Each structure stands twice: as C-alpha cells, then as structure tokens.
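A single protein chain has been omitted from the complex, and every remaining protein chain is retained in its original position.
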Amino acid sequence: MFAAATAAIIAAMVLALVRAFAGPSLYDRILAGNSFGTKTVLLIGLMGFLTGRPDFLDIALLYALINFASTIAILRFFSYRRSREEA
Amino acid sequence: MTEFETVFSPIIFLDLALLTMLFLVAIAMLRSRHLFGVVMLSGIYSLLSAAFFVSLDAVDVAFTEAAVGAGISTVLMLSGMLLTARREKPKTPGRAPVALLAVLATGAALFYATIDMPAFGDPNSPANSAVGQDYVDRAAGEIPMPNIVTSILASYRGFDTMGEVMVIFTAGVAVMLLLGVGSMRGGRRVSDIEADDAADNGKAE
Amino acid sequence: MEAVGQFWADIEILRNILSWGFILAGGIAVVSGAIGIVRFPDFYTRLHAAGVTDTGGAELILIGMLLQAPTWIVAVKIFFIGAFLFFTSPVATHAIAHAAWMVGFKPLEGPELRYKEDGE
Partner (left out) sequence: MGRFIILVLALAGLWLLLSGYFDNALLLMLGAASIAVTVWLAARARVMDGDSVPTGLMPRIFAYWWWLTGEIGKANIIVIRQALAVEPKLSPKMFTVPLPPKTTVGQATFANSITLTPGTVSVDLREDGILVHGLTEGLCDVAAITDMGERVARCEGSGQ
C-alpha cells in the first residue's frame, strides 16, 4: 500500500521536474518548486511508514513549514526587486 | 533479513529513483543559462537530497539540509542574483582532454574503493562495532536526553558543535551584511522601501 | 471473548480497506495534479492543477497514513502536517498568483485560450 503511494509520488515528482526544467516563466518554476516541496513532505512521511519507523514525520513537518516559508521569501524577494527596478 | 530481501525491497527502488532525479537535476542545473531557473533547481536538489538522507537514516543531516539547503540558501542565492544579471553569459565550451581523463580516473578509483566498504547498516562494520557501540551503550545512562544523536551532538561533541554553530552563524551574518539586501531588513513593507528610495533619490538630486 | 476478538479483527480489516482506499485516491489525485501541471496551457491554469496535489492528493494520503498510525503521537504529527498544509498551501498559491498578476502576467482566456487584447 505505502509502496504504491510512494511510486505515485515519485511519478508526480518526475512530472513536476519536467515543468521546472521547461519553465517557461519564472512563476512556472516557483510553482513547480512549491509543488515539489509538498510532494517531498508526503514522500518523507511515506518513507517512514515504508521502513516501519514513522518517527521520521518530524522532518516531514519541518519541511511543510520550510517549504511555505521559502516560497513566501522568494516572492517577497521579487516584489522587492520590482519596486527597486521601477524606482 | 536475507540477502535477497535486502536487494529487492522497495526501498532500493526508492533510492534509485531519488538518485536518478538528483542526477537529472544536476545535469539540468549545469546546462541551464537562466540563473533563476538554476536557483529553483538547486532548491529542488536539496529537497531531493534531504529525502535521500532520510532514506539513509541520517535524520539529523536531513534536518540540517531541510533548514539550510532548501530554506536559507535559496534566499541567499536569490539575494546574490539581485546583484548580477539574470542570465549567464554564453560561454564557448572548451575541450580539456587531460581534465576529463583525471576526472574519469578519480571516479573509477572511487568506484573501486566502494567494493571494500562494509554493507550499509552492517552491525559488524568498524564504525558500528568499536567506539560507536560504546557511545550507544553509555549515552542513554549518562545523559538524560531521549535522542542519542542529540545527546552525542550536544554533549560529547559539545565544543565541536558549538564551534560549528558559531562559525555558521557568523558566516550567515557576514553574508547578509555584505549583500545588504533590503528584503532582509525584517518585516518592512515594499512601500516603505519605495519611500526610502524616493527620499534617497531626492537627496542625490 | 471469541466475539470480541472477531470484532477487533473486523475493525482491522475495515481499517486496512479504508486506508487503501484513501491512499489510492490520494495517489491518483497527486499524479493527475502533476499531469495537469505538465499539460495545462498557461501558468494560471497550472495553478489549479498544483492545487489538486496540495489539497485532495496530500490530504487523502495523509488520512490514509493517519488510519495506519501505530501510536497516537504519530497520529497527532500526521494531523499537524495535514493542518499546516491546509492552512499554508492556499496562502502560497495565492502569493504566487498575486505576484504574477501584479507584474502584468496575462492569463489565457475563453474556450479558445487566447490572450485578451485590451487588458482588463
């Protein structure tokens, strides 16, 4: 069961990578990166169950937070850069 | 667990998939000229490598990779990008046969060396049987920490770790000071920065 | 005594069936979201596909894992992951969409998927 879900996540990760490689716009890449982060959270959680040690969920939890924080940080960075370029 | 199960457990396929994706991302990073794309790919690279560290049971390294690799370093690299162009300059690829030969030879030697290494998680390997076992036996009794890795890092290796933490902190502060990035001035609105810039421009004129 | 044991065995089977169902549905949602991210024609439409992965896919897989949690502390952690994703994923998606909109990134519109000529 967990193996099947892991395989699904891996397949989805490969597809998200395709979008990250292809772009074309900057926002497509941010979207692909953010979506990849969500999949990593799920993958790490599933890996804990797969190896019979779900204690690894702490890392998945940390990831869920960091992924969000870094997406917001990246977007803040662009809003700052835009305001500087316009000025 | 028999030899057969070790080889054909789903974990092996998971590791192979993760390593293949790491490889693909690394190649894509090398080939891309679009700097922002490279930064996003490096974020994905560290997400993947942290997942791989979890698969290797190196939970503490995975924690660090998650916090530093996926979080801070992406932001730092973007701040660096602020100071440079958006695209890498096209470069005529040079041919260096000697360098290629050296790289291939080193790679082959490293591959050859892995044959002698103990199997992953082998309880009889030198790393696990000598000093390592001693720490595992004593840590639980000597230090009231629920997690052995934490107790070793914070107590037996206390000075070492404290030094590391200070070095990393100092380096981070230094990088932030050098870049002087406005987005790190902490909780200020874009409009404040615009107002500042307007004030600066007024002064300059 | 016998009946009680039978009851728990039934619950166990039910639990396994349920978590199989949730994880399978979640896997399908995650993969189709990823397919959408690759297939959909422009950035704004891809946002919706990413939303499927973030909401349906992630939450269903987490519910499936929750049903299999061996201890209550694991269950609590899965619950927290689900809650964090539930609250943060729309904020992140909105932030990306808003940032793209503010720089004047035009969406494809209408069934013919064309760019509107005279702005909004």
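Chains here go by letter, A, B and C, matching the order in which they are written, and residues are numbered from 1 within each.
The rule is short, and it goes like this: a contact is a pair of C-beta atoms (placed from the backbone, for glycine too) under 8 Å apart; a residue touches a chain by one contact, two chains touch by 3 or more.
The shown structure was predicted, so the numbers you read here are calculated from the model rather than taken from an experiment.
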* Structure fact -> Check: shown chains touched by the absent chain are B, C
* To do: Please give every residue of chain B in contact with the chain that is not shown.
  => 144, 146, 187
* To do: Please give every residue of chain C in contact with the chain that is not shown.
  => 28-29, 32-33, 35-36, 39-42, 44-45, 47-49, 51-52, 55-56, 73, 76-77, 80, 86-87, 89-91, 93-94, 97-98, 101-102, 107-111, 113, 120
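Basically, only the chains that are shown with their structure count from here on.
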* Determine which two chains are connected by the greatest number of contacting C-beta pairs. => A-C
* What whole-Å value do you get for the distance between chain A and chain C if each is reduced to the mean of its CA atoms? -> 13
* Asked: Taking each chain's centre as its mean C-alpha position, how far apart are chain A and chain B in Å?
  -> 16
* Structure fact -> Among all residues of chain B, those touching at least two other chains are none
* Structure fact -> Flagged in chain A as touching 2+ other chains are 13, 30, 32, 58, 67, 79
* Structure fact -> chain A contacts chain C in the complex at 1-2, 4-5, 7-9, 11-13, 15-16, 18-19, 25, 27-28, 30-32, 34-35, 38-39, 41-42, 45-46, 49, 54-55, 57-58, 60-61, 64-65, 67-68, 71-72, 75, 78-79, 82
* Can you name the residues of chain B that touch chain A in the complex? -> 10-11, 14, 17, 21, 24-25, 28, 34, 36-37, 40-41, 43-44, 47-48, 50-51, 54-55, 59, 62-63, 66-67, 70-71, 74-75, 78-79, 82, 182-183, 190, 193-194, 197-198, 201
* Asked: Can you list the chain C residues touching chain A in their complex?
  -> 16, 19-20, 23-24, 26-28, 30-31, 33-35, 37-38, 43, 46-47, 50, 53-54, 57-58, 61-62, 64-65, 68-70, 74, 77-78, 80-81, 84-85, 88-89, 91-93, 95-96, 99-100, 102-103, 105
